[in-house]
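With one protein chain withheld, the remaining protein chains of the complex are depicted in position.
And then chain A:
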Amino acid sequence: MMVHHEPAVRVEGLTRIYPADGEPVRALAGVDAVFTRGTFTAVMGPSGSGKSTLLQAAAGLDRPTSGSVWIGGTELSRLSETKLTELRRGRIGFVFQAFNLIGALTVEENILLPLRLSGTRPDRAWLSQVIERVGLSDRLRHRPSALSGGQQQRVAIARALASRPEVIFCDEPTGALDTNTAADVLALLRAVVDEHGQTVVMVTHDPVAASYADRVIVLADGRIVHDMPQPGADRIAEHLAALGHRRAVTGEGAVR
């Protein structure tokens, strides 16, 4: 396994405030984090802790209120929407929880979509390697509707890999899958990191899913409360449970 020490993604002082009718909601309250190349990081935390917001800001899908994001050596805040899109399709891959694919296109076309939109000629050798790796060689001509949920997620991973991105962001990639299929997809992500030195950042609330990562970051109330090497599913679950308990106690305290 190759280990690189330069960061693939770096966020600094990341703050995101959503305007609301009453009081503005502070989803991120100054987050600093570095995601090193060739690592697999799980971002966890209770609902409303800001983990999805962190992912969206780091991936250039959403613009932070303040703070900065670097993808490799590029700082995102100064990029126009078009430049940002171009950066996303070349250097960032996405796997969402569901609805990852365009129903009108075949599996192969879905995989090639970002390349096609950027007008780059696909690297055939790499592509067939990717398709081979995700195990979709015989389904290339199918429509997404003919695939199972797990297969659809594999297509999404293949699409994310197709442009050899700097980093792949996953938002609950196994949230809609059963345990066996989920294990399958997670093993694939792990293999991508191990075999190709790919960087993966995955938001999840499932300790079992997080146990495939190298490192676990836990968020609460828009801040990082734990940043640890992956300690195993049971320990992760304990950390989360403790966090939930503490929140419940302080929450009650606030009411009184």
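To be clear about the criterion, contacts are C-beta pairs under 8 Å (C-beta built on N, C-alpha and C of every residue); 3 or more make two chains touch, one makes a residue touch a chain; residues count from 1.
Operating definition for what follows: contacts and distances are computed from a predicted model.
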- prompt: Which of "Molybdopterin synthase catalytic subunit", "Phenylacetate-CoA oxygenase subunit PaaJ", "Membrane protein" or "Na(+)/H(+) antiporter subunit D" is the UniProt protein name of the chain not shown?
  reply: "Membrane protein"
Options A:15, A:36, A:68 or A:85, residue touching the unrepresented chain: A:85
Sole residue of A:29, A:98, A:140 or A:225 that reaches the chain not shown, by the stated touch rule: A:98
- request: Consider the whole complex, including the chain that is not shown, and state which of A:47, A:145 or A:180 touches that chain.
  value: A:145
- line: The missing chain sits against chain A at residues 52, 56, 61-62, 81-82, 85-86, 88-89, 94, 96-105, 109, 113-114, 116-118, 144-145, 147, 149, 152, 159, 171, 176
